[in-house]
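All protein chains of the complex are present and in place, except for one that has been dropped.
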Amino acid sequence: MDAPHVIVVGGGGTGGALAHDLVLRGLRVTLVERGELTSGTTGRHHGLLHSGARYAVNDPESAVECIAENRILRRIAPGSFEENGGLFVALTDEDMDYRHSFLAGCAACGIPTQELNAAEALAVEPGLTPALKAAVWVPDATMDAMRLPLRFFATAQRNGAQLRPFTEVTGLLTAGRAVTGVTLRDNLTGAEAELAADLVVNATGPWCERLAAMAGATVPVQPSPGVLLALVGRLCNLVVNRLHRAGDGDIVVPQRRLSIVGTSAWTVEDPDDLDVPDEHVQAMYREGAKLVPAVASAAERAAWSAARPLIGAIGGAGGGGGRELSRTFKCFDHAVTDGVEGFVTITGGKATTLRAMAEATADLVCAKLGVDAPCRTHEVVLAPHTAYFTGRAA
Amino acid sequence: MSSPRTVLLKVFRYGPDDAAPRYDQFRVPAGPRTTVLDALLAIRRRQDPSLTVRHSCLHGSCGTCGMRVNGREVLACVTRLDGLGDPVVVEPLAGAAVAGDLVVDMEHVYRRLEPVGRPLVRASERAGKNDTKADPGPLLEDLERFEDCIECGLCLSACPVAGDPRFLGPAALAAAERVLEEPRGTDGRAVLGLVDDAHGAWRCHLAFECSAVCPAGVDPGGAIMRLRRRVLADRLPRLVGRYHQEVPS
Partner (left out) sequence: MMRAGLRRGDGRRLVPRWLDPHGRHLGTWAFVANRLTGLGLVVYLYLHLVILSTLLRGPEAWDGLVELFRRPVFLAFDVLLIVGLAFHGFNGLRVALVGSGLLVDRRKGLLVAAGILVGLVTLVAAVRIVG
């Protein structure tokens, strides 16, 4: 008997890691993505491999997920990170006060830290402002926002997953209220088709409400964009964070010979067509320069917006524009939440936790399809990203 | 009150079932910061949803949005319309199979890169000056960063001789030079043998168009010349040595 067929909608990091996980467990997988892989939110983030430290105080569940995945990703995707670590930098007395709960939170979440005085911090990272008071080193790292997920795609493809970029879901096939497949349009040729599946997974990130609505289901996700700034010059070698609760422009991430300053937050209804508000761009310059003074005079390579999928009550959860919502992830079995069989949504989360999100989703998918196979993605070393391109049939 | 500025874009259109490509014209609003990619996505969203474009990072780091604008290879996401004139001609990269409109198959880039090995992470230069006397300790050992090349394929499109499918091409040769400069466990002799070939480093005609268009500062042309020096430095002493051996003492 044929293995069950799962359609994964959404070619971001989560979709790629999920295709990889499901194929390893013996299922047949087709992944569809309306544009190029990672062309949604995944490709646009600043490239931070979280240590989890910035969530250690307010969102320890997220923090613990992050540090675990941080270690796993370095093991399964060696050679894919700038592994210089990160610094949380205290600039004011409030920052210094916050340091105590920060260090306690990191310890409680199992995140290794090392305290540095101002002179030590400057010796490690000369790009810092000389006015800093103290710093804490954490195991942050930089990833390539597209090429890291591409390793999952490459491995999944090698193992038999059908990856179909530039293929857009135009509707869902249903039998009663159950989802039985998708209707597709090939965006390169315009050709339309139908594809049946035993289960459809909604991994479309901030667009997940749109797809869920096609099934008559709902997902409480608030698209929350933020502005990022890419500056010319590698202004620091380590990731530099502000040691405070949370705020705009409080991180500078090195990426090759660019420096990425981020980010801000507001909420929208439609994750397509995002603005890049100029006040936010100016805020990035201002706040980023407090940490790394060279930011102020650096030339701008680009300014763009990316929408996070934040899980929370629809209609806004507080006036913070999305910052207070948890950054953890969640699977929704729509048979349970909406009475729609054959349809599952995975959303929330962040780039660092792509593998864990996939594991949780694959566990749910396998449970629903009666497949008894353990997850192996935490130990399988991934193929190089180049294999995605050279492994595709013309 | 002046009306907002608009620019005419002439965009290459081609579907795999078409007999021949055509150029469609679109008028788009152009602010001072509007990039070519912004304009193309605006066309897709508001004028013609059938226009397909590759993109991902929106800041010149992933290399997916390479195309030719007014004949010159650029990354569309960091190329502003301001200063490009009117109309602006937008075409896909040269020498690549067109999958549809501006989207090309990047296989021709990757099949050349793979044999070289291409480790992604390299030693990093220091950022900034260290004025303090403090000992940085073990945290500063082995600072690293990603290699500059973002695999965008602009160099291959711009190269006047890369139409030859056997030519390794600027991207792969530059990657080879990096591997020889900083081995990181790869086999230097094998890579040297790979590039010391009529279709390797010797195929280049020094147009340096690759270096002129590279958006990531790789300088592939310079790398190819440094490769030649390595090959010569490797070969010549052996040639001379062999001659001396043949001459009876």
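In this document, chain identifiers A and B correspond to the written order of the chains, with residue numbering beginning at 1 in each.
Methods note: contacts are C-beta pairs under 8 Å (C-beta built on N, C-alpha and C of every residue); 3 or more make two chains touch, one makes a residue touch a chain.
These figures come from a predicted structure and were not determined experimentally.
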Missing-partner contacts on chain B, residue numbers: 12, 14-16, 20-23, 68-73, 89, 91-100, 104-105, 107, 158, 160-161, 163, 204-209, 211-213, 221-222, 225-230, 232
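Here, only the chains that are shown with their structure count from here on.
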Between chain A and chain B, what is the separation of their C-alpha centroids in Å? 26
Inside the complex, what are the residues of chain A that reach chain B? 35-39, 42-44, 47, 79-85, 114, 117, 119-120, 122-127, 130, 137, 142, 144-147, 166, 187-190, 228, 230, 234-237, 254-258, 260, 272-273, 276, 294, 301-304, 306, 386-387, 389-390, 392, 394
For a test of understanding, state which residues of chain B touch chain A in their complex under the given definition. 15-17, 33, 35, 45, 50, 52-62, 64, 77-78, 97, 99-101, 103, 105-107, 109-111, 113-114, 118-121, 124-137, 139-140, 143-148, 150, 216-217
